[in-house]
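All protein chains but one are shown at their positions in the complex.
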Amino acid sequence: MKKELGSFVIGDSTKCTGCKACEMACFTVHNQGSNHVGKTVGTVTVPVVPRLFLTKFEYGCMPIQCKHCENAPCLNACTKGAISRIDNQVIVDPEKCIGCKDCMQACPFGAVTLLPYAKDGKVVAQIGSNETRVFASKCDLCKDVPGGPACVRACPHEALRLVDPEAEREEKNIKAAEALLLTKNWR
Amino acid sequence: MIVAIDQNICTGCRECAEVCPAFAIEGDQGKPQTINTDRCVMCGQCVQKCKSYVSILTHGKEAYEKVKKERNIPDSVTEPLFAAYPVCNLDKVKAALADPNKFTVVQCAPAVRVAIGEDFGDELGKLTPGKLAAALRRIGFDRIYDTNFPADVTIMEEGTELVKRVTEGGVLPMFTSCCPAWVKYMENNYPEIKDHLSSAKSPQQIGGAIFKTFGAEIDGKTGADIYSVSVMPCTCKVFECGRPEMKDSGYRDVDVAITTRDLAWLIKDLGIDWASLPEEEFDQPFGIYTGAGTIFGVTGGVMEAALRTGYELVTGQPIPNVDVTPVRGTEGFRKAIIKIGDLELKVGVVTGLKNVVPVIEAMKAGTLDLHFIEVMTCPEGCVSGGGQPKLLMDADRAEAYAARREATFVHDRELPLRKSHESPAVKKLYDEFLEEPNSHLAHHLLHTSYCIK
Amino acid sequence: MNYFVKGNPDLCIGCRTCMIGCVVVHEGKHIFEVDPDSYNFNPRLHMVKTAKISVPVQCKHCENPACMAACPVQAIYQEDHRVLINTDKCIGCKACATACPFGAIDIVSLAGTRQADGSERKVANKCDLCNNIAGGPACVRVCPTQALSLVTEEDLGGAMEKKRMEAARNAYMEIHPQNGG
Partner (left out) sequence: MSMGIPEVEDAGCLLCFGYNGADSHPIVARRIVRGRQKGMKIICVDPRVTETARISDIHLQLKGGSNLALVNAMAHVIWEEGLTDDRFIQEHTKGYDEFLKVIEKYTPEYAEPITHIPADMIRQAARMYATTKPAMILYGMGVCQFSQAVDVVKGLANLALMTGNFGGPSMGIGPVRGQNNVQGACDMGALPNSYPGYQNVTVPEIREKFEKAWGVPLSDKVGCPITHVPHRILHEKDEKKRIHAYYIFGEDPAQSDPDLAEVREALDKCDFVVMQDIYMNKTGLYADVILPATAWGENEGVYTCADRGFQRFRKLIEPEGDLKPDWQIIAEISTAMGYPMNYKNTEEIWNEMIDLCPSFAGATYEKLEKYNGVQWPCRDKSMEDKGTPYLHKGGNFATADKKALFYGTDWHPPLEMENDEYPMSLSTVREVGHYSVRTMTGNCRMLRSLEDEPGWVQMNPDDCKRLNLEKGELVKILSKRGYCITRCLPTERVKPGATYMTYQWWIGACNELTLANLDPISNTPEYKYCACRVEKIEDQEWAERHVKELYDDIRVQMGIDTGKGAAS
């Protein structure tokens, strides 16, 4: 049955140690193809550009990444048509992105950031200048990665979780209903 | 400083503290960590673990180049840099190579050849001794030698020592001394058991001492002409070669050690295309080695190599099965009883330094009934060393170590000679230079006493 | 205090009339439109049926709403004894749905609205206690077995007071059994 809602990954600050294994895994799986990244650090020739962002705050740390909003402000803000919804996920096409920053401003989570764009193992220069081309880097839920989101798999403390909102809502519904049975407090 | 943590980059996740066998990493959760150098054994496992990279986002656009400079890393490097890092001595190597008065000799540890290809995109654990030799030659070293050769020599010295201790009533159990982090750990924490340590130096240092003596002689040089470089899977080897006692050749036995990763940088820095390198041989005579020498790279390998030769030393007969599988494996502590003629040799293998503590405690309590114990600091021996290619994702770690281990055993199986004492280079060394294992000269050059803290 | 609707699994027969009632009152006369896609079928409560229980689950209108705290765009607010969603502000980020421990929030399409890529807007959807609808919660009214009831401050506060009195009385009787009747 086709899912109606986009899945997403969320972090848990009570478990996260801030090790950035998630960022590194994210970068790795997204650059194994076009940027020839292998399994070891030595194979990397491009800047580390993650699609989720380990964030330190006053009470701890956790990775922040895209929620794949159903009315995605980034998508609605992008006038270039570089952000689209593919199989329920909000996806940036780096080739189309002109770096206008509208999506960054629109996203209330800070889940999208302009970062260097690399191709074929090299950072891409802009046309008309030597400056590095950038793109709106954000979580694509590892849409082309077998085994699903690499960050979830990479976390040594299970501080990241892939949420299937529909299934989760049903599970919680059942829990809430069965709590009634356990307490019989409707009487 | 051999291994350090960059205060500006560290996020304080303390994942490194989880893998540190020496409890040397100090700091509050969430705050940058520091390494207590009094405790640190320089194994580099923290370096392998650390994922806290120099980030454009967190540290700014300029940070990467700045950090690279601070760490003496070649300009050409583009790969991610992390908070925990080892010293890089490539500048010294480059300087020596550029110095026409230096006769540069390089040796290469067994674990390097099953891992270095990974940093060029080869599959995990690809066996590449031929390319390795070719690369070193193109870098410009005058002699391309191999640590596998001194590993064979180590077996002759250490094996003879063991047989003596067992048959003549020496201090038992005897511990191997190949792993410098283990030696350092013992010095730091258990100096009282130093007599249990084999007096034989590690293969790196045995190689160093030979290259500047017998080796110099062969090439018509003096020890003073020779600049000796070693390529190691290990960050602690950099420390070991700098130990004050390691100058029995009359010079610094090994002038500088670099890691597998350093060598990969150097190859790239010099524009050598790894993929198109041909297969070449190591140089004669110290490039000749047996399977026994090469399995030093994996946990249990020193023990297995010692048994292959020790059996023959004691019984005069070749060991019935050259694959001594009871000592293989990856468990932290394994025991086996090996029948050698009438002797039942009880041996133990420790891998992962944390696992040695209960063994030592048992020994001190008198409950440990063993003759000979191999100790390696890193999780699965040198193939998993702190200077090896670093995995981007820990999920690949198990696969990488297994592949490197398997490649090592494949190499052993495919070599024509698999016992150290059968090596023609070893024979030549003793025939022409040292006379016999544990000879006076051998003792002077190839043995040492530790715990001089 | 916020009010809420609660189901009684002893009475519930799982018929989902509550869900239909919910849609009917929230959509009003739109339900008679010929094109079924022109109105929303978004029940704000969900029937749970397991081997042990049948009961609808809906928003508890928590006093410290986790959904409200999770909302990055302040689209959730409390007013008039209830927790409400301003769907105009909602970006469909699912943070509220993830925060809610009851699974009382889902994300649904709003008929006739459009996003930049032409797809329908999707917003958080949950019980609003039939805000601005005469007669109060429709689910309560339409249930054929009266399995749903609206819990108000009076019900809850009063019940707690009663329970405390009962507890005090029992404690007293333990010491003075002779006064027991």
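Residue numbering begins at 1 within each chain, and the chains themselves are lettered A, B and C in the order written.
The rule is simple: a residue touches a chain if its C-beta (ideal position, glycine included) is under 8 Å from a C-beta of that chain, and two chains touch if they have at least 3 such contacts.
In this text the structure is predicted, and so the values were computed from the model without any measurement.
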Displayed chains contacted by the hidden chain, counting the whole assembly: A, C
Touch with the omitted chain, as defined above, among C:2, C:17, C:98 or C:125: C:17
In chain A, positions touching the absent partner: 1-2
On chain C, residues whose C-beta touches the chain left out of the figure: 10-17, 19-20, 23-24, 31, 35-36, 41, 49-54, 144-145, 147
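Operating definition for what follows: only the chains that are shown with their structure count from here on.
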Innermost chain, taking as reference the mean of every protein Cα atom displayed: A
Of all other chains, the one whose Cα centre sits farthest from chain C: B
Intercentroid distance (Cα basis), chain B paired with chain A, Å: 40
Centroid distance [mean C-alpha coordinates] between chain C and chain B, Å: 66
List of chain B residues in touch with chain A within their complex: 11-15, 29-30, 51-53, 55-57, 64, 78-80, 118-122, 124, 261, 264-265, 389-396, 400
Contact set on chain A toward chain B in their complex: 17-21, 23-25, 27-28, 36-50, 53-54, 56, 60-61, 113, 115-116, 150, 153-154, 156
Chain A contact footprint on chain C (complex, rising order): 6-10, 46, 48, 50, 52-53, 55, 57, 72-73, 90-95, 97-98, 100-107, 115-117, 119, 121-123
